[in-house]
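The complex appears here minus one protein chain, its other protein chains still in place.
Up next is chain A:
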Amino acid sequence: MSSRIEILNAGGYRSDGRRQYELRTIAIDFSPQGSNPDGSATISHGLTQVSVSVYGPREAKMRSQTFHDRANINIELSIAPFSAGERRRRGKGDKRILELTQTLKSTFEPVIQTSLYPRAQIDIYVQVLQQDGGLLQACINATTLALVNAGIPMLDLVCAVTGGVHSTSALLDLTQLEENDLPNVTIAVMPRSGKIALVSMETRLHVDRFEEIFRLAGEAGTVIHSEMKRAVKEKTAKLVDAMQLGKGSAAPNAENDY
């Protein structure tokens, strides 16, 4: 199936005016969503928007789900019916949702230090508000930020990005339009250690192209990482700053640094 719209025009621009390796605008917001969560974050990659609320570690609702040596991570994902171009209601048992949930869970289970909270449960609620390609990428990035916001110990920030290939040229951070037409792969990296947390491919990709995309996505991961780090830093500095208020002149060295 070929699209009527050119994926990459002669000038080297994509349908939304980006260059090959250009990422979409990232917006990060930590304001609380839902009823009094322990941590939450909303991230938008261009027109894809995902909001995540984290509750816990807290007492497990079902005792059968607990582990005596670590916390249980419970992820629920829902996709708003109005999020895509075509209105579609997906129930809880929808195959696509189950798959995404499972992918998220296996991505974050090794990253969160669950052994610190035996018998507890960490609930992560993912709400997809807008879809324009790179859904998994946005879900992973938003979950990472929400977990950091909730003060849950993690080994590293997990940064995900989507890559695709158009004939022989690689593209990054695909929109829905590009994702429909191109072979694509989502890669989540942990930039500090350089480890890969996830590689997810739902289309066929030529083996010769894989290495290039893999390398590019790794690099793009560090760009997203710096963006996420900046947001976390800003939020932390803001909270620390406000916390100095009650101390008054007791900590004079601290205020001057801000």
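The rule we apply is simple: a residue touches a chain if its C-beta (ideal position, glycine included) is under 8 Å from a C-beta of that chain, and two chains touch if they have at least 3 such contacts; residues count from 1.
By definition in this document, contacts and distances are computed from a predicted model.
Missing from the rendering is one chain, named in UniProt as "Exosome complex component rrp4" (options: "AP complex subunit beta", "Small rab-related GTPase", "Barrier-to-autointegration factor-like protein" or "Exosome complex component rrp4"). Within the complete assembly, A:Met154 is the residue of A:Ala80, A:Leu129 or A:Met154 that touches the hidden chain. The chain not shown here is touched by just one of A:Ile79, A:Leu135 or A:Met190, and that residue is A:Met190. Residues 36, 38-39, 56-59, 68, 113, 117-120, 148-157, 190-193, 229, 232-249, 253-255, 257-258 are the ones on chain A that touch the missing chain.
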